[in-house]
Structure formats: structure tokens, C-alpha cells
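To keep things clear, I will list the structure first and then write my remarks on it.
All protein chains but one are shown at their positions in the complex.
Showing subunit A:
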Amino acid sequence: MRTIAIMNRVLKELIRDKRTLALMFVAPILIMLLMSVIFNTNSTTDVNVGTVAVTRKLNQEMGDIKHVDVKTYDTKADAKQALQDEKIDAIIKKNGNNYDLTYANTDSSKTAAVKMAFKNAVTATSIDQLKSALKKSTTGMAKLQAQLMVMQKQQAASTTAATGNAAAAKQAAATKAKSTTTATKSTSQKTPKITNHYVYGDKDTGYFAKMLPILMGFFVFFFVFLISGMALLKERTTGTLDRLLATPVKRSSIVFGYMLSYGILAVIQTVLIVLVTVWLLGMEVVGNMVSVVVINLILALVALAFGILLSTFANSEFQMMQFIPLVVIPQIFFSGIIPLDSMADWVKGISYIIPLKYSGDAVSDIIMRGTSIFDEGWNILVLLVFLVVLTFLNIIGMKRYRKV
């Protein structure tokens, strides 16, 4: 009863605080939109590609692709100079039957555009090659058929001569074998090896799609952490917490009241963020969207408990803000936005105490791989452990303000 009353009150206060509400709902959407505009500009990126010793056909195919400009260079040194001078974004060099691709890669979207254009061009040329190969094999087939006809005629002419028959069969088998070898020869020619080189970074540079699920969790965590922490801090500094504790209310009712109200808020926020990312940013959600909301809700409750706990160590709103670089920002580093595999073992160890890592892992799996929420038991379990421990600490911690 009291828990519900506290929840109602907190929600009422939040709804009337329009600016904070706007911060919670509009800010994440605005930032995500901005990020998607900034990171996903492939469609309109103009790229300049330098080619060395590439067939005219491939050059032509690439040049025909929109937003791609092809410049031919005589030597690789010339092309490299151009790359350094930022005249071109990538070099394609034919090495015998293989291709060497060098990307400036200072702009991952351009790299992606070149890769795409090159792939298309190669496919187009190989389709041409395939066509000619097909033509060849059809002529081969025609020949075979002609030979067969001749054979049949021969058979008809000398049905009695058994030896002649055997010779004809042998000849037919030989021609067949010949035609197959020409066919295999032509296919082996069509798969050139492509080697990618990057001047800066590697193939993983720039991956907004990978960031999105984690970013979503980050926004939920950040805003719930900050606003709930501030709210309890305000209760403490204005004296309403003392007054609240001067009534027979249980300490746990206060904590649970806050959890319920911010839980509701977090659900709305998550749903909104998911909808925006799906509809506006065109993110593909392979798995179940409800699962995404559920995991973000648990994360929000962890953030809430965390915010309330840390607010007890702050004496002013500004001191609460000081926890952002200490508590919130490091979460991003270990959340999986930056691949953890490449980190030293002891650094990796830190990630195990970062709630955002677990939610990020779970939500990424659900969104990108379509994993069921029931297969994310471990991540959810860890998040729940965080939640229970922090909640417990909060209820105990309130003893600071009232001894029972």
C-alpha cells in the first residue's frame, strides 16, 4: 500500500517535471538519430578508387557504379602517393590472378562502399566470364552431339563389326573427358583471391549495427541512474526523506516504491528506443522484442539501485554528476562496444563487474542472432544478482537515516 503510494508520488513528480521527462525520452532518440546519420552515410558517400593493372572491363564496371570514381595508375607507387594525398580512398591492384585492395580506412563507410563496389564489379565481370564459359561449353556440347550423330551413323553402317563399335565408344569417352577438362579450367580461372589491406584500423572499424543494442542499454542505464539518484538526493536534501522516515513506513517500501516507478518509466523508455531504432534507423531485430524490453528493464532496475546507492555518497547534485565519469563512462568501455577479446586478461576481468556487459551481451544476442531469452539465463542471472545485492544494500543503507 505504502509502496504503491510512493510509486504514485514519484511518477506524479516525474510527469510534472517536463524537462526531466524530455531528457529521458527525447535525448536518447536524438542522440541515436544523430549517430546513425553520422555513422551510416554509405549511401551517399562518394569514393575515389585508384586501380593498378586492372582489366579494362573491371574498371568500366566499377566506374558504372554510382558514387564511385575510378582513376587508373600505372604503378603502385603512384597510386600510393595519391592515397596519401587523399586523392583516392582505396587502391585495387591486380596481382596475376589475385587482387590486392588497400583502403585508407579513415572513414569506415568509404571502405565499406569500396568493398561493395569492388565485389559488385568482380561479380559482374565473372558473370561475363561465366557467360563466355557457358557459350564455350555449349559449343562443346554441340560438337559432342555432332560426334555422337556420326557415331550413330557409323554404328548403323557397320552393325556387324563389333570391333568398330568398341572403338567408337572409346572415342566418345575421350571427347567427353576433353570437354569436362575445358569446363573445369574455365571455372578455376574465375575465383581470384582478394587480399584486403587497411592503412588505418581493420575490418571491424565502424559498426553502428553492433553498437546499437549496447547503446540502447547504455541510455537506459545512464538516465535511470542519474535521475533516480538525483531524485533520492533531493529527497534527502529537502528533508522529505527524514519526514518520510518519521512515519511508520518501512525502509524497503521506499526502495521498492522507487523501483516500481522507475521500472515503469524504464519500460516506456526502452519500448520507445526500440521502436525508434527499428522504424527510424531500420535496425533489424532478429529475436523477440519483448525479450529486449525485459532485459533492459532488469538493467534499469540495476541502474536505479546503483543510482540510489551512490546518491547516499553525494551531498549535492553536482557531486552526483561527478559519478558519471567514474561509474557510467567506464561501463561503455567494458560493455562490448570495444571488442573485449583484444584486451589484456586483467582488463577483461574488469568487465565481469560491469552490469552493462551482461545486458549488452544478452540484447546483442537477441537482436542480432535471434537467441531466445531462455538461452540468456547466465546474463540474466548475473544481472539479477546485481539487482538483489544492490537493493539489499540500499535497504540496509537507509539505516543511516533511521535506525529501524
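Methods note: a contact is a pair of C-beta atoms (placed from the backbone, for glycine too) under 8 Å apart; a residue touches a chain by one contact, two chains touch by 3 or more; residues count from 1.
By our rule, contacts and distances are computed from a predicted model.
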Write down which listed name, "ABC transporter ATP-binding protein", "BlaI/MecI/CopY family transcriptional regulator", "Carbon-monoxide dehydrogenase medium subunit" or "Branched-subunit amino acid transport protein AzlD", is the UniProt protein name of the chain that is not shown.
-> "ABC transporter ATP-binding protein"
Absent-chain contact - pick from A:Asp17, A:Asp69, A:Asp100 or A:Glu317 = A:Asp17
Touching the left-out chain: which of A:Leu148, A:Val249, A:Val267 or A:Met368?
-> A:Val249
Thinking of the whole complex, not just what is shown, which of A:Ala5, A:Leu280, A:Ile338 or A:Ile353 touches the missing chain?
-> A:Ala5
State which residues belonging to subunit A touch the missing partner chain.
-> 1-2, 5, 9, 12-13, 16-17, 238-240, 242-250, 401-404
